[in-house]
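What follows is an incomplete set of chains from the complex, kept in their original frame.
Per-chain numbering from 1; labels A and B assigned in written order.
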Amino acid sequence: MKTKVVFHVNRDDQESLLIALGNMENLLKVVPPEEAGVYLLSNGKSVKLFQRDRASEYASTVKSLSEKGVHFLVCNNSLNKFGIKPDELIEVCEVVPAGIVELIKLQSEGCAYVKP
Amino acid sequence: MKTKVVFHVNRDDQESLLIALGNMENLLKVVPPEEAGVYLLSNGKSVKLFQRDRASEYASTVKSLSEKGVHFLVCNNSLNKFGIKPDELIEVCEVVPAGIVELIKLQSEGCAYVKP
């Protein structure tokens, strides 16, 4: 059975994101990427953390995790609220229409929930 | 299948509650209320946020969401701890004996968990 998890970040709090990234790295040392389904769902003010301008410290970690199969999902409702365009985000981000809907759907599909 | 979710607030932190209310509004724009089972569980210090005296900014949002079927559950253990009487709360709140028990039960019945 796959190891499935969604990390939820929703504040403009870089520490939460760095904790999530570290957790993912630790997880993928133990679980082979092909046996894992790992998601990060960003909504609310946390979407600002994925703007390339803000992300110089951790953009390379995000990209490296994306290459291992991690999905970085960013809420479009929140992008609109803060006037951020999708093309301002780290390139590997995937924009979803409503983050809260995705967060519920992923859990109903068997993802564990982790709030860093 | 129903879209089921419980939002958990437990700090005396108005921002958490406002985020939860905003998430619920976004959710109910996408999912018809009759296909949703949406709960907010308040325990710990967060029960103070539901006192009518404190809630003038968001009481109308709480009532409007309640009319759409959202259940606002408030922990009686916590009310007792802080000396708050049920009749001091926004009228639509439902008091449950032990919030933690309800939080576990809702998840065991298929609710996703969201900590704003």
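Definition applied: a residue touches a chain if its C-beta (ideal position, glycine included) is under 8 Å from a C-beta of that chain, and two chains touch if they have at least 3 such contacts.
No experiment lies behind these values; they were computed from the predicted model shown.
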To what total copy number does the complex in this file extend, with 2 chains depicted?
-> 3
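Operating definition for what follows: only the chains that are shown with their structure count from here on.
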Please state the rotation angle, between 0 and 180 degrees and to the nearest 5, that superposes the Cα atoms of chain A on chain B.
-> 120
Where the CA atoms of chain A average out and where those of chain B average out, how many Å apart are those spots?
-> 26
Can you name the residues of chain A that touch chain B in the complex?
-> 8, 10, 43-44, 77, 97-98, 100-101, 103-104, 107-108, 113, 115
Touching residues (chain side chain B, partner chain A) in the complex | 1, 3-5, 19, 22-23, 26-27, 29-31, 110, 112-116
